[in-house]
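What you see is the complex with one protein chain gone and the rest in place.
Going in written order, the chains are labelled A, B and C, and every chain counts its residues from 1.
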Amino acid sequence: MTLLADLLSTVFERRFAARGGDRTDTRPLPQLCAELISARGEVSGLALAQSILARYATLDDGAKLEFFRHLAHQMTLDPAEVRDALDAYETGQTKASYRAVMRAAEPPRQELIRRLNQVPNATAILVGLRADLLRLGRGDEALMALDLDLRHLFASWFNRGFLVLRPINWATPASLLEKIIAYEAVHAIDSWEDLRRRVEPPDRRCFALFHPAMPDEPLIFVEVALSRGIPGSVQGLLAEQRSILPPSKADTAVFYSISNCQAGLAGISFGNSLIKQVVTDLSIEWPGLKTFVTLSPIPGLRDWLSSEGIDPDAADEAHLRALAARYLTQARHSSGRALDPVARFHLGNGASVHRIHANADTSPKGRARSAGVMVNYLYDPVKISQNHERYAAQGEIAMSADVRSLAAAAEKTLA
Amino acid sequence: MTLLADLLSTVFERRFAARGGDRTDTRPLPQLCAELISARGEVSGLALAQSILARYATLDDGAKLEFFRHLAHQMTLDPAEVRDALDAYETGQTKASYRAVMRAAEPPRQELIRRLNQVPNATAILVGLRADLLRLGRGDEALMALDLDLRHLFASWFNRGFLVLRPINWATPASLLEKIIAYEAVHAIDSWEDLRRRVEPPDRRCFALFHPAMPDEPLIFVEVALSRGIPGSVQGLLAEQRSILPPSKADTAVFYSISNCQAGLAGISFGNSLIKQVVTDLSIEWPGLKTFVTLSPIPGLRDWLSSEGIDPDAADEAHLRALAARYLTQARHSSGRALDPVARFHLGNGASVHRIHANADTSPKGRARSAGVMVNYLYDPVKISQNHERYAAQGEIAMSADVRSLAAAAEKTLA
Amino acid sequence: MTLLADLLSTVFERRFAARGGDRTDTRPLPQLCAELISARGEVSGLALAQSILARYATLDDGAKLEFFRHLAHQMTLDPAEVRDALDAYETGQTKASYRAVMRAAEPPRQELIRRLNQVPNATAILVGLRADLLRLGRGDEALMALDLDLRHLFASWFNRGFLVLRPINWATPASLLEKIIAYEAVHAIDSWEDLRRRVEPPDRRCFALFHPAMPDEPLIFVEVALSRGIPGSVQGLLAEQRSILPPSKADTAVFYSISNCQAGLAGISFGNSLIKQVVTDLSIEWPGLKTFVTLSPIPGLRDWLSSEGIDPDAADEAHLRALAARYLTQARHSSGRALDPVARFHLGNGASVHRIHANADTSPKGRARSAGVMVNYLYDPVKISQNHERYAAQGEIAMSADVRSLAAAAEKTLA
Partner (left out) sequence: MTLLADLLSTVFERRFAARGGDRTDTRPLPQLCAELISARGEVSGLALAQSILARYATLDDGAKLEFFRHLAHQMTLDPAEVRDALDAYETGQTKASYRAVMRAAEPPRQELIRRLNQVPNATAILVGLRADLLRLGRGDEALMALDLDLRHLFASWFNRGFLVLRPINWATPASLLEKIIAYEAVHAIDSWEDLRRRVEPPDRRCFALFHPAMPDEPLIFVEVALSRGIPGSVQGLLAEQRSILPPSKADTAVFYSISNCQAGLAGISFGNSLIKQVVTDLSIEWPGLKTFVTLSPIPGLRDWLSSEGIDPDAADEAHLRALAARYLTQARHSSGRALDPVARFHLGNGASVHRIHANADTSPKGRARSAGVMVNYLYDPVKISQNHERYAAQGEIAMSADVRSLAAAAEKTLA
């Protein structure tokens, strides 16, 4: 398909490229952008859009910043124009006056991005452009305002209804598997053999979400282990020598790694959809599965312990578990949400804090950030909605009786 | 795939459906909508969105209108809120103040529609909802303002970069072919045999554009005849008994029927993309093709002749061709664009008026609207961009020398 | 794929066609055949094989017969050669002497057919060739001996392990559906609408077996109705106006039409495989299905009644059912098998005679052959193997108590 798409766009370009639209168009980018959003660009904009994207691909970071600043300052909204349109709208609420408000209130760069997206494969390029913007523009208010427009468009384009869940396994194209290796962000995959251990055995599964316009690029993926009972360490899950469980005998699905793949889609959340769809898929395939949990790091634990004056390496296991329980269930962000970022994600999805394990991730990274402690968040289909609601409304964190006792114990200790 | 999607959504629903989210949710639609766009809806909105869409499917026209009015009046934008946000933005142009403007300037119904689109197959349902709105709301300013929001979202969702061109032929699923029969809007297809004559012979081709989220629904399609030379009547093209031309001997591709399929996508133009992609595809497949023309009706011709006091049935062929040339190249809309709607479409795409044929469509419809006359618009890849530009900027209509002479002859006659 | 295959073979031919191998090769067919099975043909035989098949396609029936006679008489086995090889083999049973027997005992025409099959799409052509042979050679012992070789090869090529079951429904390509219309041999399909009623509703299913080398040609197909209880007439099943049953409420699958599609595969039985695979497929999809029956014609009934001196049009319903029961369970072929050909097929598969219905097929064909009577054969997975064995070994026909009583009643009547 990619070959064909390339062929098509090549032929198209050769046949339709106009004076102002071929790849060697040397006019300044701002001029090309202005032309693309003009009436002319509405019909014959494909070659023009190709030129702009091709030119962008050749820019160094300095030139990219300059381009972003042009979009930020010259193609932004004009408050006076919006006010005028609002005046007219309030005078007479008609289709025409409403349209005028909508036009004035949408900065022209949004239409520019939509027209750039006509080009085959443009979506991935534009996602990359936003990644550049986030990298280069951090801290610049005007550039971050520009980013809001990109994010707004992407939220529409990557609407959940357009995404497709696909299993990743040993029959997946190598070109995609190497991206899984590259994008894994929780427990690094260090070789093709390591990858195979995570996707080939019948009790190991992996799923990714894709957008049809970027079929070669996963947006997010999750690695799952099927087990009997809830496992308490990632070392066990990833051991080279382990016995494989026939999936029909599994009662638990463990989500032990969730990785976002696209820096350019930051802030657009796919994790909640992914987890629920995978729960659904696995439930159909293996009706014996009754429990859906994560096995998650607690990346803010060591920092929080330090801030509390506690050295985790000196604490015993029982103590450490209690402190982790307290951190997860009591430590809050100024917003009232959980302090730990991974906790925030799962609690926001309606999960509960279910079990806590010390010495559960003995990798250097696991020790350095989570003090070796891991936690199971429980996704209980029956309670997920209620949990979410109470957390969203009152900041109430759902937890098991076991975790509640641990947290209480910690409280005494700290007191 | 559809089966699987249904299965998934069924299971999901069974497992995740919360108190307020199952299909038998009996609360009023406005309340469900309010909940869906609340924070709670952000995470657990799937069941809620399903409820709303399922409820919508049961409404009669009166209840639909009531629902549309709710969206139009209760979920529209609040000018005061926009003004406040603009004030703050002008005081300090920060990311936060920009976000506040964007939020205030987007009516909540847009977010509602995006969240409804989470449900599998929702896109097609929402396109149907807009078709209902256009049917029921015509003439109501507030409802037409609501329509602008739908159109705005759909323009983003149905961005050209997301569309897929697929050939339609005798190996296409029957379920899709029956839609081609139903949607054909120019020269009606009266049986499966008639359809077969248009898609099976090697010198007859058909192509449609699709969106990945509506794989069973064509958005627009075009029927093409490959020929030697430019044909001058549609009767010849569609004759039951005709000799089939090996495509390798064809030098001309004739676009003799273009039909939009989705009333709910009115105002979102796909025709220009479709024609250019088909030209590209056919050029790769059959390098011998040198000429790309339409064979088009002139639906406004008879009315215009009447307005000029001319009875076409009394005119001879030569006269009629000259009058048609004049109509196509001189008669203008108040906007300066061509008066004839089909001419407007092709000239806007950069085509030129190439040849005019009398007695070219002798069907009742062809006689009644086009006085039996048809026209070839020429898509010349080399001139398409220039033609478009001159037409857009100065209203200049490109035409062949032949048509120019015809129009001049008519001028004398009329004078 | 077909397009590509054609392209490939065209290019290949152009590049590799040798002196003796292009399509315009004018040497006599026997000479081409001799060359194809020579050592030379082993390596460069593709063009040669193409020539032979292309030539065959142009032959009239007389020339085909001549060609078949050449194969029958000049490319048959040589008993003397076999005897010599057997002598040597009995002297010393070595690999070499065994190979010599095998070679001598296989007529050269078998290798010819295998080499013809190198050409893309040759398999379908060779199946057509056998259909010609059966049509033209009937009654000629030498040609029927030639046919045994074709049948032997086809039994190997169309081995059950190579066949693929595919559902046929309203999403099936029209080019395939029109073949279903053409091949239906039991209850004629008289229009696309009639076809749609048999494949589109959720309680109507159709399945066909295919060979990978003939992906556009079904080998055999079965039409199935899902119902509550066992239906007693085909008119009811095929009624235009009927209420559709949700498949989840069905407890019975009714195989009401089984059609072989390829005259050239006569004598190679697919029906048993087809039925068992469809039972398996449906059981997985709809676990509520408990009963698998046919609704079958009794094509030999009227003739048998005549031979017994009975006029079925004068008999009452009860009488007619009893006579049919007797015919199905008592009337035997000289081989000991059931006299009725449809009964022979299903009993041979291990089914039992389950229920008999009068006025169950009121079509002219149904009246003319089956006297309007139909029968349900029951496929009971638990008993299928035992039934088959008893029928094969002792000619014992399995039947329900109901049918047994009917047959006994008829006996009294006849006596």
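Simple rule for what comes next: a residue touches a chain if its C-beta (ideal position, glycine included) is under 8 Å from a C-beta of that chain, and two chains touch if they have at least 3 such contacts.
Please read all numbers here as calculations on a predicted model, not as lab measurements.
Taking the full assembly into account, the omitted chain touches A, C.
Set against the missing chain, the residues A:L177, A:C206, A:A225 or A:A343 yield one that touches it, A:L177. Residue C:L86 is the one among C:L86, C:I230, C:A266 or C:A409 that touches the chain not shown. The chain not shown here is touched by just one of C:A34, C:A54 or C:A142, and that residue is C:A142. Contact with the chain that does not appear here is found for just one residue of C:E178, C:D251, C:D281 or C:D402, C:D281.
Within the complete assembly, residues 170-177, 192, 196, 200 of subunit A touch the chain that is not shown. Hidden from this view is one chain, which touches subunit C at 7-8, 11-12, 15-16, 18-21, 39-40, 43-44, 46-47, 77, 79, 82-83, 86, 89-90, 93-95, 98-99, 101-102, 105-106, 114, 117-120, 122-123, 141-142, 144-145, 147-149, 152-153, 155-157, 159-162, 212-213, 272-273, 276-277, 279-281, 283-284, 348-350, 381, 384-386, 388-389, 392-393.
Here is the rule we go by: only the chains that are shown with their structure count from here on.
Taking the mean of each chain's C-alpha atoms, the chain whose centre lies closest to the overall C-alpha mean is B. Averaged C-alpha coordinates put the centre of subunit B at 48 Å from the centre of subunit C. With centres defined as mean CA coordinates, subunit C is found 55 Å away from subunit A.
Shared contact sites, meaning residues of subunit A that touch two or more other chains, are absent.
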